[in-house]
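As you look at this complex, bear in mind that one protein chain is not there, while each of the others sits in place.
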Amino acid sequence: MYKIAKENLASLFALIHETNELYLPVQVAGQTNFAAWSEDACVDLDTLKTVKSPKDVFFPQSETLYTCNKEDNKLRITPEALVDAPFVVFGMKACDIKGIEVLDRVFLSDPVDSFYAARREHGIIVALACHEPEESCFCKVFGVDCTEPAADVATWMIEGELYWKALTEKGEKLTEAVKSLLTETCEAKVEAEKSAVKEIVEKLPYSNLSLEGWNGDVLTEKFNDELWNELYKPCLACGTCTFVCPTCQCYDIKDYNTGNGVQRYRCWDSCMYSDFTMMAHGNNRNSQMQRFRQRFMHKLVYFPANNDGMYSCVGCGRCVDKCPASLNIVKVIKAFSEKGDK
Amino acid sequence: MQRIGVFVCHCGSNIAATVDVKKVVEVIASEPGVVHAEDYQYMCSEAGQEKIAIAVREKKLTGIVVCSCSPRMHEATFRKAAERAGINPYMVEIANIREHCSWIHKDINEATEKAVILARAAVAKVNLNTPLTPGESRVTKRALVIGGGIAGIQTALDIADAGYKVDIVEKTPSIGGRMSQLDKTFPTLDCSACILTPKMVEAAAHENITIYTYSEVEKVSGFVGDFTVDIRKKARFIDADKCTGCGACQEKCPSKKTPSEFNRGLGTRTAIYTPFAQAIPNVPVIDTEACIKFKTGKCGLCQKICAAGAVDYTQKDEIITEKYGAIVVATGFDTINLDKYDEYAYNQSPDVITSLELERVMNAAGPTHGHLERLSDGKAPKEIVFIQCVGSRCSDDRGKPYCSKICCMYTAKHAMLIRDKYPDVNVTVFYIDVRTPGKNFDEFYRRAVEQYGVNYVKGQVGKVIPQPNGKLLVQGSDLLDNKQILKEADMVVLATAIEPNKDVRKIATMLTASIDTNNFLTEAHAKLRPVESPTAGIFLSGVVQGPKDIPETVSQAGAAAVKVVGLLAKDKLTTNPCTAKADELLCNGCSSCANVCPYGAISYEDTLVNDHGIRETRRIAIVNSALCQGCGACTVACPSGAMDLQGFSNRQILSEVDAICR
Amino acid sequence: MQELITRAKELLADGTVARVLGWKIGDMPYNPEPAYFETVESLDKFVYNGFCGANLSKYMIEASKLEGKTLVCLKPCDTYSFNQLLTEHRVDRDKAYIIGVGCKGKLDIEKIKKTGIKGITAISGAEMTDACDTLEIDTIYGKKSCSYADGMLERCHVCKGKEHKIYDEIIGESRDTADGERFAEVARIEAMSPEEKFEFFKSELSKCIRCNACRNVCPACSCRKCVFDSTKFDSAQKANVDSFEEKMFHIIRAFHVAGRCTDCGECSRVCPQGIPLHLFNRKFIKDINEIYGEYVAGAEAGSRAPLVNFDTEDAEPSIVNER
Partner (left out) sequence: MSVNNEFRPKIVAFCCNWCSYAGADLAGSSRLAYPADVKIIRVPCSCRVNPMFILRAFEKGADGVIICGCHPGDCHYSTGNYYARRRMTLLFSMLDYIGVEKGRTRVEWVSAAEGVKFSDTMNDFVAKIKGLGENVRLGDLRCKN
């Protein structure tokens, strides 16, 4: 275990940046999101949750797949190069890391998504344990320990000092590289912090949310439940929940005409959108109820059915914070439990 | 993807001297969709057009781009050529590489590069063209003329003579209009009634003409070739079939104090009245506001006196609904209100009158039986002052910015007639300019000055002050002599500006005909389509389009009639296929498009749509392609992009943008 | 609130309305959700407090298609949107029973949290019945407080007034909460140099994630299919791949609602990235007022929006260069 004073973090970031691209929470126009570090970036480690989850470091909102150009009446296709240099993501939270685990299930299973795989291979995650969890957090429900993030390096911010502990080989290597700025220390303070935060977690209003009745085997029963007809009604069909979510992984592939050629790119898509999975004949889900149901069924039923019971929700609570209509997965889960109680 | 043939014209050396046409052919040949490209000396020649036909046949072309002169020159030529070759004429686009390229650029590299880009844009557009077919709509062979003055009468007569049914709707109890109020006409000085009355009689007697007097247009729907109009025939309280026009009722009527509209309020009329002796129809109407029977329930003299038993106090307004193929607006004019011209004392002295009032004074059937006398005391005037441009050519908001056009001539007429009949009367005319363009007009004016000794003073009148002795003190300036003039006059005549009839705005709205800030109806083109409204099927006759004198009005009335006849002669109308069209799946029914449509071509219908399995009734915009002229205003007003313009679609224009910017 | 519930129950019970469109109590002190109530019992979950910011006018588009009347609770500013939708034939007046609900300014939980308050478990002072000027907030990190005005939505600081423009009946008192100059921020930006303007909007718009919340919540964006979802213009986009697309989306969106936007502020309220989207709409409103004369969209149903209208003496576009 090492530590570094908060005021020295700028030097740490600069040092990391010498050999790695570095992504971390940066505040732009009052909002904090993960972004590439630069000397004048306004790094913000105090905001608990970035607006968007850091998933776009590994799975960007849009990325070019290949480019077609016409040259002398011939078509030239240039695939986009894969990431081949190491990069560091600093400040990810335990829930977001769990989110990456969900994405791994999707993108690293056969057929492997090479763009994602390359980023995963070269990415080094330095996690930051949560210090003051908020009322919308419910990571505990999904077995996430926000005090003990499972990353390459885990860090804790305690009283103006960042405690640093490498957990993997990648983490060890990074620690070696920045060791000049770190000082060795014992784990006592970290242990105290962990138990203090765990106590807070227990007090969070959603921590005892029950997932009873949600698993891969309840497809027909849940799918046909009348409750969906009520629940979806306030939904505005925007993509906010999807785009702030650390586990949503759906994307669309589109072409952009540059005038001299075509760039084929993929970008996040939302199952809430009316043209999601639009096909020539139209749409296979043509009502907002169906689209709304799809999102929650996917997270709580379809995904666990195909992934050894793993839910594709990590309880980060971003959708709880951001839904314009104050709808969210917690309300959905609760509504079904209440109905069961009656 | 289309199979496009590109034909690059040399236009002799007009294009080829500045644009490397071979290079254009070479580069454009590799554009997506292009399967054929060639150049030729003169594409518009028969041999050139034949090249198109051959290529269509051999290369199975579905689209054509001609790089040549302006489409305004030869688009029609190449469309016809395409049609002859067997492809839809709207699959042709022109790249204007002459007017917009070779003629304005000197550097051959630059011009060639630009020609290629213009060709690419045309190719990109053709790739998205769709075959268009002009629509057809039927024509009701009947015309409506709104307004029964000389303009309306002449138009109706000309249409009727050509063999088509025509209805005249006149607001007042008789046809005849302003011209019936005039005494003499310039520049020939013949009697207005003598030349108008035969026309009125002819119209009334014509088997193809139906006249609705004391009637107003209430509602108009439909479009060119197929209008439906509701006409309100106001109750006259006289059974026109029984009335013999004997006039006994008018003689007996005890209510005699109503100012006569026909005499411009200078005389009075009875409550039951025909406006003037030669009125057509010669059937009186009862003015219910003046009639004692209607006001008190007592009287009923007219009914008692009427031998024919034609008076019917229970008569009601009647709505007549009729279909028309064309509508002519001939609603004429009135003089402006002079309330804002206090300085001329019009409202203070009865001896200050308008020229139109003077017409009535001079007329034998008028309030003074044709004697020139002061309306205040009936004395013969010795000194008369005419003031020109009262409210015309006005730069402030009291009057009108335009020249009323007829005043210079009628004032010369009045001056001449007065000097002729009363040589002892002095006549002075204050004018800004004397405008006499027209056949025998300047000669006429010069006669007034030289032969009749009318005193023309270039200058304006600042004030007319009624004097205690009953005279009128006129303060004016003589700009030529640069001096102030003070003149004591017995009468002052104001050449009052004319303006379109007050009702025209309401009528224009019903017809969706455009109207200008001065309330004149707008013509489709100021020079080339002066008798047509931009709204198809609506035609303009007379002063409703702009100030004119009688001969001009009559010629315009005839021109409007010819246009109507040209329309009615067709059994079907082909419509411009480049019209707007709403995608019913995208339409919100919000009315934005209808709000900006200058032709009233857009209506809304509750339509059952199937939106990818969702069936619901929605309010959907429907474009009447017979009315739509294809301006595209609606396409931009439409936020969802439901409204698109065929032939100039969003994607077509965007593809041109892309091709130019790449 | 109780009066509102009682009246709603009455109208439901006597069959005047088939359903009530209002807000359902949330599972946090600050997250009530728009909801339909079809039975008298369900109204026990009805809530109306300072966190009921949602403009329910837009829901009336769908509600107008349902059988029977919908009782809809509209705040004064929401009634402008309803009128505008009426003008555009998007809602059916006969299908709506409008209760004009009182409003004393609505709260912005994001703003409250930005003051550093986290772990919220209870809030008092947000109820409509309270005359409280202060919000007392319980958190897992202790008791906190925040003045009501500090927690108010931006739009309430430039409140359009307490008058309901359309209603069947009014329940509750309203207060004009305006304490700021509506066009001050627009004017501040207008006064910037082109470089500053560019940097300002670049920074704000760079946050946009194209979630479409602004569009979907907007009562003026009532298109069945947005041009940005439709293939008709080649404009369909799902992400801002290049910064141009952020500008394209927001400029065109603002343009499409220009003259129709009632400045209800929902776009800015829902933006997950806190982009002050109202600055686009308000710029157009300011321009329209200054160039074509004062116009308040939705103040009167049936009025003609400035962009589907003209005056022959209108200013030339070059006026932009002179201002």
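Per-chain numbering from 1; labels A, B and C assigned in written order.
We adopt the following convention: a contact is a pair of C-beta atoms (placed from the backbone, for glycine too) under 8 Å apart; a residue touches a chain by one contact, two chains touch by 3 or more.
Because the structure is a prediction, the values reported are computed rather than measured.
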Visible contact partners (per top-of-document touch definition) of the missing chain: A, B, C
Touch with the omitted chain, as defined above, among B:G63, B:P534, B:P577 or B:G600: B:P534
Given B:Q2, B:T62, B:T77 or B:N96, the one touching the chain that is not displayed: B:N96
Listed residues C:Y80, C:Y97 or C:F284, member touching the removed chain: C:F284
Absent-chain interface as seen on chain A, which is shown: 256, 258-260, 263
Hidden partner interface residues of chain B, rising order: 70-73, 96, 98-101, 103-107, 109-111, 113-114, 117-118, 121, 514, 516, 522, 525-526, 534, 578, 596, 598, 629-633, 635-637, 645, 648, 650, 653-654, 656-658, 660-662
Missing-chain contacts mapped onto chain C: 189-190, 192, 194-202, 227, 233, 235, 241-245, 247-248, 251-252, 254-255, 258, 280, 283-284, 287-288, 291-292, 306-312, 314-321, 323
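Just so we're on the same page, only the chains that are shown with their structure count from here on.
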Overall pattern in which the protein chains touch one another (line/ring/star/complete/other): complete
Between B-C and A-C, the pair joined by more C-beta contacts: A-C
Chain closest to the assembly centre - both centres taken as Cα means: C
Distance from chain B to chain A - Cα centre to Cα centre, in angstrom: 69
Length of the line joining the C-alpha centres of chain B and chain C, rounded to whole Å: 47
Contacts with two or more other chains, residues of chain B listed in rising order: none
Where chain C touches two or more other chains, by residue: 225
In the complex with chain B, residue positions of chain A that touch it: 73, 257, 259-260, 282-283, 286-287
Contact set on chain B toward chain A in their complex: 30, 612-614, 658, 661-662
Residues of chain C touching chain B in the complex: 65, 87-90, 222-227, 230, 232-234, 256-257, 304-305, 307-309, 312
